[in-house]
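Of the protein chains in this complex, all but one are displayed in their positions.
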Amino acid sequence: MDLFLLQLLTGLAGASTLFLVAAGLTVIFGVTRVVNFAHGSLFMLGAYIAWSILSRLPRSPEYFVLGLLAAALATAAIGAVMELALLRRIYRAPEMLQLLATFGVVLVVQDAALWLWGPVDLAVSRPPWLRGAITVAGLRFPFYDAVLIAVGPLVLGLLLLLFHRTRWGLLVRAATADRDMVAALGVDQRWLFTSVFALGAGLAGLGGALSMPQGSANLHMDLAVIVDAFVVVVVGGMGSLSGAFLAALLIGVLQAFGIVLLPKITLVLVFLVMAAVLVLRPHGLLGKPQAESRAEAETLAPIRPAPAILRRLGLAALLLAIAAPFLAGPYLLTVLTEAAIAVLFAASLHVMMGPGGMASFGHAAWFGIGAYAAAFTAQGLGTSMAVGLLLAPLCAGAVALAVGGLVVRMSGVYLAMLTLAFAQIAWAIAFQWVELTGGDNGVLGVWPDPWAANPRTLYWLALALCLGATLLLRRLLYAPFGYALRATRDSPLRAAAIGLPLPRLRLAAFAIAGAAAGLAGAVFAYAKGSVFPTYMAIPHSVDALVTVLLGGVQTIAGPIVGAVAYTVLQSWLLTSEFWRIKLGLLILLLVLAFPAGIAGATHAAWLRWRGRSA
Amino acid sequence: MTALAVHNLHKRFGGIEAVADVSFTLAPGELLALIGPNGAGKSTCFNMLNGQLRPDAGRVLLAGPDGTMDDITGLPPPAIWRLGVGRTFQIAASFASMTVRENVQMALLSHHRRIWRVWHAASRHAPHAANALLARVGMAAQADRPAGELAYGDLKRLELAVALANTPRLLLMDEPTAGMAPAERAALMALARTIARTDGMAVLFTEHDMDTVFTTADRILVLNRGTLIAEGTPTEIRANPEVRAVYLGENQA
Partner (left out) sequence: MLTVENLHAGYGRARILRGVSFALAPGEVLVLLGRNGAGKSTTMKALVGLLPATGRIRLAGTDIARWPPHRIARLGLGWVPEERRIFPDLTVAETLEVGRRPARDGRPPWTPDRLFTLFPNLGPLRDRPGGRISGGEQQMLAIARTLMGNPRLLLLDEPSEGLAPVIVDQMQAAILALKAEGVTILLAEQNLPFAARVADRAVILETGAIVWNGTMSALMNNPPARARHLQV
């Protein structure tokens, strides 16, 4: 009983920090409709800045509080700069592009923090006056935890007052519903957005700073906290502060008990609770159905078979690819094998995102499941490669079917966050279940059958499987199924009115995309001879996303062009130090320069050129 | 003969009775207008007929091909569509990433239960049937244009062609002429009328343009605060003092 109470109080203390981060995320999303992936980075910056300030200040209570507030203000200022320099330019861009841009910020901040504060964890020793304990129901309980428990409701109350009792709050609530209308009523919404972003960033920074006396600042806290925050925001209902508070309590307490009782599956437990909430309340505990976003809908041109010149170019490229082993050295052949796999990986995501209209930020999960399935068949069952290559897409497809059943009814941003959360859980299982997966050491010795062991044969095999599957996916998009899928994206209402079963179509697309990514993962496993948890990590999901967005979501050739461009780029980038900051800046540059992707930009240029010459 | 029979329909939203005890019938080939002030419950009524909303009480019966009445109360929209109920929307909705013909082919694919095919090209499915439907609404010349580029009046006609793809026995039209020029309104409703008469298709529509209502409808239902306050021919409705007070006003003599 005592342990129960103690864990409960610890959970409530953790919930406060979680609430601060989630509140910032939900406020920013509510007004700007941007899912700020970099919110975890702001949390991390808050922690580091708090370390820098607190370790220089006297250790008395008043300076401690001042230090925390200064850290929050500094993070708010960083948030304002981020809004002014980046987000302001992309509010009209598609939401996945915005998400990607904020991920670029994550990468930049990671390397900047590494450069500024170094790789070692940094801790602030708790000042003496904070070390005390208070007695609750006969139990000694850390004083600082009690402070944290009080901070959550206090901040919630202040925020509710701010939003419901001030003119600023009223304007923010109006802008949440319709920003252009608010501007047309004479409100400078640009300033409003900057201030909201600064507020959200400041809350994240405060959360980071408050977490310091208990833990330490480290370079992994950004992605750890953003996944938790996504879960809290989704469970609470996007845009609802009170919902975020309830969800933070729920998740915080769950985590506190999970760590004691079921340490290995805490993340899984969190995901299951989220699943249960969403099944019962699809918009979260206190959320409302999301209003249609007010941005002028882009008119999509019909997809048409490629013009003759493009077909000939494609055929030439294919012939070149088949002849490559005779022309290229071993290193280039490895890069080309990876490019072929990247093409299928991207094409599978494109089926979901383009015609399916479903954004995914966790596509690497299916890739990883396929890779592990191949590894286990190779090692556990000892069967031939053919079995592994068959089982991998089946496994990935089956898991995608199960997860998809839960998430395909969700709208864009929810879906992106849920797929991300699932991928994080898959990654955590691979990472933590050492007995099965070898944890960080991975599964080694996943070798292809002897007949395919030669790098050339392996390359041809990868090319045949990946390009074959990609062409099948293309065929699917021109078939009735692909049309029906596109119909549900173009107009769900009209699609339902002509009898199209929207959830089943989307679910099928989700599972097919998962299976295809699983095949890509299996081929990758055999090509590399080993499988690691990183295959399922967020950066790998982002790889697929960058590839598709690089190529352009609304062109069918997009993923192919994007995959080849990105693989070549990456093989050059990743070998250097501080690759994150370079990749991050590259992503930002691409998002700002080509909001329609490379293939999309080429297509537009082609239309312009043709229009002029006609 | 009855195409649709609605018995004692009720729907509440948070304590407010949006539709209270609405009953009416509709004959094949008949055009019935549902009018009333904004917020009177017209949309709610409509959405209960096509399955978007489930009634709290009451029954909706639809005549089957053999004349028996099927209970379609509370079925989801795709199921109701399969039983022969077509629908057009107040704000015309099309598949913008497809051509005009492909929009109709999509409806035909669904009608012929071919949407799960993964090999054959969708654009080769029943092109003649699609062209015939487009010809019927006067859109044959625009068959290859992207639907996203259509003028609004043409979009409405395309929507009608799509709604006709499963040869419905009942067509629901929600403010079919909203946003159209007067001449286009008359043409569209004349078209609907011709199709209703030749195919024996029943049409239920809501509309705020009284010229359209009085020239098109065979019969008119007037809804106010969720209840039917009048039912009759255009002449009877025009003369009804209660309808004039709550709905028609002074300028609609």
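A and B label the chains in the order they appear, each numbered from 1.
Heads up, the rule we're going with is that contacts are C-beta pairs under 8 Å (C-beta built on N, C-alpha and C of every residue); 3 or more make two chains touch, one makes a residue touch a chain.
Treat the numbers as computed from the prediction; the structure is a model and nothing was measured.
Looking at the complex as a whole, the chain kept out of the display touches A, B.
Touch with the chain omitted from the figure is made, among A:6, A:171 or A:413, by A:171.
Residue in contact with the omitted chain (choice from A:65, A:85, A:181 or A:402): A:181. In the full complex, subunit B touches the hidden chain at residues 36-39, 90, 151-153, 175, 178-184, 208, 210, 245-252. In the full complex, subunit A touches the omitted chain through residues 167, 170-171, 173-174, 177-178, 180-190, 291, 294, 296, 298-299, 607.
Here is the rule we go by: only the chains that are shown with their structure count from here on.
Remark: subunit A and subunit B have CA centroids separated by 42 Å (rounded to whole angstrom). Across the complex, subunit B is touched by residues 297, 299-303, 475-476, 478-484, 486-487, 489-491, 493-501, 505, 508 of subunit A.
Residues of subunit B that touch subunit A in their complex: 50, 76-79, 81-82, 86-87, 89, 93-99, 102, 105-107, 109-111, 114-123, 125, 146-149, 159, 162-163, 165-166.
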